[in-house]
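What you see is part of a larger complex, with each chain still in position.
Going by the order they are written in, the chains are A, B and C; count residues from 1 in each one.
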Amino acid sequence: MNRSRLVSTCLMIAGFVLYFLLNEPETGHAMHIMEGYLPLSWALFWWAVFLPFFILGIRSINKIVKEHPEMKLLIGVAGAFAFVLSALKIPSVTGSSSHPTGTGLGAIMFGPFAMSVLGSMVLLFQALLLAHGGLTTLGANAVSMAVVGPLVAYGIYQMIMKVGGSQRLAVFAAAALADLATYVVTSIQLALAFPAESGGVLASFAKFAGIFAFTQVPLAISEGLLTVLVWNWLLSY
Amino acid sequence: MNGLQLDSLSYQNRLKCLPPAHKLLLASALLLLVLVGHVWMQMAVVVWMTVWVVVYAQIPVRIYFAFMIVSLSFFAAGLPALLVEGARAGEVQVQVAAAWELGSYVLYVPMSSFSKVWILFWRTMASLSCFAFILFTVPFAEILQVLRRLRMPVLVTDLLMIMYRFIFVLITISHQLWIAQRSRGGHRGFRATLRDAGVLVAQLFVRAMRKYEALHKGMAARGFGESMQVLSFHTHARSRRYEWESIAGCMLLVLLEWWTGGWR
Amino acid sequence: MTSRLLEFIDLQYKYPGGREPVLSGLSLWIPEGKKCVLLGRNGCGKSTLFLHGNGIIEPQQGQVLWKGKPLVYKRAALQEMTQKVGLVFQDPEHQLIASTVAEDISYGLFNQKLPVDVIREKVERVLDAFGLRELAEAPIHHLSLGQKRRLALAGVMVMEPELLLLDEPTAYLDRYQTKNLLRELDAIHRQGTTVLMATHDMDIAFEWAEWICIMDKGRLVFAGDPQEALENRAMLESLHLGMPLLVDVWEALPEQWKRELGGNIPRSVDELRKMLSVQRVW
């Protein structure tokens, strides 16, 4: 057994410890904004923010698919895989688990715009098959999880690779920061919709971000570790 | 068995014979009404939608309530942020239900927060019940058919179709791998469970890639082209009784909204 | 003389990364209008051969002829080939893509760019022919394996292929389901489609086939009449496929009985019964 395999085993164990601690039912899916939580105006606003990215994403996938029609099948299977990962530990109707796991990895592999399409579809299935999140709030959830997350992941990855950092570090940072960005954006969305009476949006952001930090910060780290493991594994395959 | 019980239930619900477009229209109209309306009307929507889901669609009450409660956990998690305010000591000028001093700052719960939360609670409850109506009575295959008729880009419906198909293929595989691990004495203790889960994810990925390769050949054999158009069959029957009830109900709700508060 | 519908000439194929070639100089032809069986052990190259049959794989060496003309490996021509040669995979999961039964059947027709009315009519007909009418709106993941197999077959037959290739269609089916499938294949054959089934089940092969090809290690070992194959016991045994049970039983019978029954190995219990009823001297 060589050293890198040992390291990756340790990483895997550490990653999963965190992952399962935090993904117990009730806490894990707390970052999907539920149906009806946002007022109509904000729900519409976030849909409006999301749609241009979605359309860009459709275009970029269309370009890929024109040249390689079979890529459509690959993207579809990859999306199903991402969904199943997020649904793995489901105890009941509504279940536990989290955001589209692997947005970071997907963004690095397929590019951020394609991810906005894939991610939002995973979100739609999470809403319709698992009752995570909602339909009117799908726009807001998609902005945080399928647009900002992948964009951050892609940006960080490119940046670290350009500076000449190690690929593993780049993958870890990309996935972990993508998660953090998702959580920050969701907190902003909630703060905007429910500004505090004293201190306004900023104070409200502090409150929401504070509550969700308990679950989301460790989750980001574990997702980072997990992504590195999958990445290693992909390279060796 | 595999957790996607919602999907199975939606194919068995008693309202499956109604046209999916009608059900979606009713749910979206109500969602819109709920999002712009007020508490009394929202309460009425909760009751009415619960009747649709539990009585008309025959979804077991236990499952419907489990859905509601687990969904509300997000609401519960957000409660502290909505209720508690913070300010410098001495700056608080509103009526306060409770307060804690923390150095020069004070954390307090203003009376006005309660009404805010009350309003939010009924809005989410009412929206959830409409959401439940969609989840429990319109199977995904029919949602996809409606999306096609709404002229969604072909790419979107194609991808949704492939994903929907393969979600079940992969869920089955992961379920079987999980049972196999347990049958061979796996998942013993915390660390072993984690290691087994890691192996499962990795194996699932390999299987997913193999499925893709096989699917590629399978589709090529069926003349896979640019788009993946399909034709759906309907045996839906319109029902006077339900159409009458939805239209009358919506009108009553609008009246109720106008009477209890209107659009100020 | 029967005409050659599909012909493989000296095919060689090696998967990238594979150690041994899967096909090593295979030549084979399929007579038009017959019920053919391709016998061979697991892993002998049957599935790879089938993928050559409708042009999905281009041969690395050798040639594939359709009605005497070599296949053209261009997109439009291949699209046409996939319609003429229907291929049913061993695992139906790999062939079903849409969300409901009726939708899946219509999938191939849209690739042919037929008008919607025609498609609807064809789908209706196939739904009835394969007894899938009641399941038309059922989601595919609710079907049993037998039903999925039937659907995969229906989705191919709706294209009205001239040649139907089936890869181990009876794998994992129980006896009842197998009987049903064979009955369906008989119906398909009667309507003028040539059928070639790959299998390693000797009993099914000899009961059903009118023409038998036997493959081993990427080569053709035998092609011809089933009775002829049965008489060549040494060859069959060298393949380790076992003998059809009836042959074993037959061999166990005393010479005298066999002579009284006419000497020809019966291919099914029904045939044996018939032979016995003719000999009702008992």
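As a convention for this text, a residue touches a chain if its C-beta (ideal position, glycine included) is under 8 Å from a C-beta of that chain, and two chains touch if they have at least 3 such contacts.
Predicted model only: the values in this text are computed from it and were never measured.
**Student:** Each chain kind shows up once here, so list its copy number in the complete complex.
**Tutor:** Chain counts for the entire complex are A x1, B x1, C x2.
Going forward, only the chains that are shown with their structure count from here on.
**Student:** Report, in whole Å, the distance between the mean C-alpha point of chain A and the mean C-alpha point of chain C.
**Tutor:** That pair's centroid distance is 47 Å.
**Student:** For chain B and chain C, what's the span in angstrom between their mean Cα positions?
**Tutor:** About 45 Å separates the centre of chain B from that of chain C.
**Student:** How many angstrom lie between the CA centroids of chain A and chain B, rounded to a whole number?
**Tutor:** 18
**Student:** Could you say which residues in chain C touch two or more other chains, in rising order?
**Tutor:** If we look for residues of chain C contacting two or more partner chains, we find none.
**Student:** Residues of chain C touching chain B in their complex?
**Tutor:** Per the stated touch rule, the residues are 51, 54, 56, 79, 82-83, 86-87, 89, 91, 93-100, 102-104, 106-112, 116, 119-120, 123, 136-142, 155-156, 159.
**Student:** Show which residues of chain B lie in contact with chain A when the two form their complex.
**Tutor:** It is residues 3-7, 31-32, 34-36, 63, 66-67, 70-75, 77-78, 80-82, 84-87, 91-92, 94, 110, 112-113, 116, 120, 123-128, 130-132, 134-135, 140, 143, 153, 155-156, 158-167, 169-171, 174, 190-191, 193-195, 197-198, 200-202, 204-206, 208-209, 211-212, 215-216, 219, 224-226, 228 of chain B that touch chain A.
**Student:** Help me check something: in the complex, which residues belonging to chain A touch chain B?
**Tutor:** By the definition above, chain A touches chain B via 12-13, 15-17, 20, 25-27, 29-30, 32-37, 39-40, 43, 58, 61-62, 65, 69-70, 72-81, 83-85, 87-88, 90-95, 117-118, 121-122, 124-125, 128-131, 134-136, 190, 194, 196-199, 203-204, 207-208, 210-212, 229-230, 233-234, 237.
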